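Of the protein chains in this complex, all but one are displayed in their positions.
Chain nomenclature is as follows: A, B and C, assigned in order of appearance, with residue numbering initiated at 1 for each chain independently.
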Amino acid sequence: MTPSSMSVTTTMTYAEAAKNAVAEVMRSDSTVWCVGEDLGRGGVFQQYKGLVEEFGPQRISDAPISEAAIMSAAFGAAMAGTRPIVEMRFADFALCATDELVNQIAKARFMFGGQSRAPMVIRKPMGMWRSSAAQHSQSLESWYTHIPGLVVVCPATPQDNYSMMKAAIRCDDPVVYLEHKDIWAHEGEVDPQLEYEFGRAQRRCNGDDITIVSWSHTANLAVEAATRLASNNVSAEVIDLCSLWPWDKKTVIDSVRKTGRLLVAHESVQVGGFGAEIAATVAEHALQELKAPIKRLGAPRSLIAYAPNLENQLRVTTEMIADKAMKLCQ
Amino acid sequence: MTPSSMSVTTTMTYAEAAKNAVAEVMRSDSTVWCVGEDLGRGGVFQQYKGLVEEFGPQRISDAPISEAAIMSAAFGAAMAGTRPIVEMRFADFALCATDELVNQIAKARFMFGGQSRAPMVIRKPMGMWRSSAAQHSQSLESWYTHIPGLVVVCPATPQDNYSMMKAAIRCDDPVVYLEHKDIWAHEGEVDPQLEYEFGRAQRRCNGDDITIVSWSHTANLAVEAATRLASNNVSAEVIDLCSLWPWDKKTVIDSVRKTGRLLVAHESVQVGGFGAEIAATVAEHALQELKAPIKRLGAPRSLIAYAPNLENQLRVTTEMIADKAMKLCQ
Amino acid sequence: MPTYEERPISNYDIARGLSLLAMMERIRAFEQQAKLAAVRDNLVLGAIHLSIGQEAIAAGVMMHLNTKDYMLSTHRGHGHTLAKGATPDSMMQELLGRRGGSCGGKGGSMHIADFSVGMLGANGVVGANITIAAGAAHGIKLLRTARESINGTDSSKNIGSKNKSEDNQIVVCFFGDGAANRGPFLEGLNWAGVFDLPILFVCEDNRYSASTLTSTMTAGPGPAARAESIGLSTEVVDGNDADAVADTAARLVAQVRDTGKPAFLHANTYRLDGHTYFDPASYRPDGEADHAAATNDPITRLRETLIEAGQATTQLDQLATDAEVEMTGALATATASAWPEDSSVFADVQDIGSPQQEAY
Partner (left out) sequence: MPTYEERPISNYDIARGLSLLAMMERIRAFEQQAKLAAVRDNLVLGAIHLSIGQEAIAAGVMMHLNTKDYMLSTHRGHGHTLAKGATPDSMMQELLGRRGGSCGGKGGSMHIADFSVGMLGANGVVGANITIAAGAAHGIKLLRTARESINGTDSSKNIGSKNKSEDNQIVVCFFGDGAANRGPFLEGLNWAGVFDLPILFVCEDNRYSASTLTSTMTAGPGPAARAESIGLSTEVVDGNDADAVADTAARLVAQVRDTGKPAFLHANTYRLDGHTYFDPASYRPDGEADHAAATNDPITRLRETLIEAGQATTQLDQLATDAEVEMTGALATATASAWPEDSSVFADVQDIGSPQQEAY
């Protein structure tokens, strides 16, 4: 975030922040449009509320239940010169459009030797929310980091959802934009002048004893954990990656060099999660500076269950982050 | 591999090995069947050659160009009591059936509280082969390791493709079975009595200076690299993981404890690749024993290009493995 | 696509009518209790989708199936599941995420399933069940062939079993009007047609896909025309006329059993409630739902038919009362049930590489 000289901040929710960003860009760029199921009634999480009234049903477009076509038609329209914002409703349903995203959108520019561009924002609400069970709760961000051609971002706060949405719409590459479903109603101050640059992490807490790297809603939990740790005299540095591709290696490595300890925390399944990439990178570049083993905290390799007590078994909580960090510092 | 007392080995190709395994199991279990495009003419790589003549078109079933339906219909048939072998033709096309594999097949047993099973072998020929460009060359094994409910295997030799295919068909869970397209014609000795157990790595070379972990065809290159290293007085231990989920942590960690050095080599994109999981696991469990940073060798985060000189830029070669290992040991 | 014609009331099948009504009342009562559990008691945490107003289809189709037949459902699957023979207790326990739930509390409403009665699962992904269902029918066909090849030639099948046709296991697959715009609709119907599979597809056309009027997002005449273009034997029925559904389904189920070939039933209906229990459905034109409730409630309509055919109101009321008692009981049972064992979250992931052996 580049702080601006004359900031006028407003309080808004995470959902409103994205909506306001979308509306602002749509006002100035008539090629930007949104497409997805039920958008005309505000979208399933009301993150498009009121937009159809301002921009009309062509630019806030409903869609048939055809995720593959939503993704792919938006791509065609992007190649034709528009800038679509694609709504996938739940990140899980985006799996119905995997060929479209991975084989087509991510590859088009390269495959055609730079002749085409796919400036698209692909919104995929992710994460656990309201006992939604195995098909409505997944966090698959690590998949997309593995696919050349895609930018992958995970806003954790209203400010980020505002600034990163603007950056994503401006971006000429396809951006997989992963909002977390559990924080739509989170409120926060938003400075509309703050600009976000992909690949920049945010140091959300400064500390000397341990580096905690996280993203999406888990980054918020990590900040809470840092507060608890502080009261136990452990000084934790919390780095919110914000974007996973590109990701801010320098900030992470510099921090680990300083603290000598690394914990990566994320909601998604630990095996094959993006935490592994961070751990592996640090193990390659800062091994000598480590005072303790690198730890990861992700979900066990099980499926997300419906019953709340079962679902809770799969959560990475503030407490778990604090405990693990504590142990690592002992 | 459990060696058998009275082994009669036969020479066969990697493609034939799998075919023979399939045929043998089909002879004894009438619920096993294969389904995919063009199977009645032997399949696109002739890996089903002759099977329709023996088992008929119902059990060696052609399919419409409907990967989603092939995957999903096989799943329905599995729940109904058959044991399908699903042919996806190219791993890339399997992306057309991602919802089916990830949201349905992998989750059914758990989501339904153990009421259903999906004993399926999902064959996805992967990897670079014959200048096939970006949509016919991908290696996405790391994706599947991240999905609870899936077994993920990568046979590298005819023996493995024989023994692992048998184990996969016997398995009551869905198995993502990734054959490498570039080695269909590789010949090797196959002992039909050798049994494979998932989660067992193979130590393909013994060594003391460095552990090289790999899988699929890259494991063969790692073995070649070990030979070159030996002539430079570097003793490399080569571990072929064989199955990525479950994977043989113990063998890898024990080896790293012995050698103090780890290089993971794979064909797929390095960022978010399964090499990261291995590096992260070792960085957690054997950090103290490491004499050098953990290194990974995977493809750059670019797309696979058509022109051979470009394609070559993206390859992990024997030479690169040997060089990187050499440097690590200096 | 013949549509249903008026039945002369003289030879009306009262026993069947009563049985349909009883089932419809049970479905209605189950969902009313489920809604109370959600809204009043805050005990249903995930989304539930009610089929209030659509009960005639579940009841009218399922009465022709036995527990060996398979059925696959949607996110709106309570009615189908109950009509297929699942017990309300295990269903309500599942909705509340409790021990005893048919999926052990792991699935909830959207993944409700009861394999013991041939109910192979609701589905949280619209349309995904269509290809799976075609596959279940494929499995039936393959296993039949496998058995025949063990037991002797094809002809033995015709000699051996007297009631051959009733023995022929089939699959029924439900989905909504919105699902007909997803790829699996084409791929699944084509699959069933190509492989001659014993499956009846039932499109429950309630005119809405969540908050969207489906007709605004559907090109051409709709699902039935599409099914016909894929070569399926297709019928259209007033899905709120329980007898019409039962008659048409009887014909189609028998046809599927006899021929082993797929068929398609398009049933027009209306959902009286919101998309989810917390959806006020304010996107509907004013009065639309009220009008439907007043004039086109399938339960009211069937009651009227039965009264016309001579049944006493009190007897019919009793069915509603019985259903309510049964379902209030189910909710009480579920509410009193324990949570699942914590450790069950690591069970039934997979045999090999299961998180029970190593959590990560």
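Definition applied: contacts are C-beta pairs under 8 Å (C-beta built on N, C-alpha and C of every residue); 3 or more make two chains touch, one makes a residue touch a chain.
Model, not experiment: these values are computed from the prediction.
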item: Contacts of the hidden chain among displayed chains; value: A, B, C
item: Option touching the unshown chain, where C:N190, C:T269 or C:T305 are the choices; value: C:N190
item: Which of A:S66, A:T157 or A:Q202 contacts the chain that the document leaves out; value: A:S66
item: Residue of C:N181, C:N240, C:Q255 or C:Q350 in touch with the missing chain, whole complex considered; value: C:N181
item: Residue in contact with the excluded chain [from A:M111, A:L229 or A:A325]; value: A:M111
item: For subunit B, the residues touching the chain missing from this view; value: 37-38, 40-41, 44, 62-68, 92-93, 96, 130-136, 270-271, 298, 300-303, 305-310, 313-314
item: Interface with the unshown chain - residue positions in subunit C; value: 181-187, 189-190, 192-194, 216-221, 225-226, 228-232
item: Touching residues on subunit A - with respect to the absent chain; value: 30-31, 33, 58-59, 61, 64, 66, 68-69, 72-82, 99-100, 103-104, 108-116, 148-151, 171-173, 198-199, 245-246
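Quick note on the criterion: only the chains that are shown with their structure count from here on.
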item: Most remote chain, CA-based centroid, reference being subunit B; value: C
item: CA centroid of subunit A to CA centroid of subunit B, Å; value: 31
item: Distance from subunit C to subunit A - Cα centre to Cα centre, in angstrom; value: 37
item: Subunit C: positions in contact with at least two other chains; value: 101, 103, 105-107, 111, 123-125, 183, 349, 353, 355
item: Per-residue multi-chain contacts in subunit A, two or more chains; value: 92-93, 96, 133-135, 271, 301-303, 305
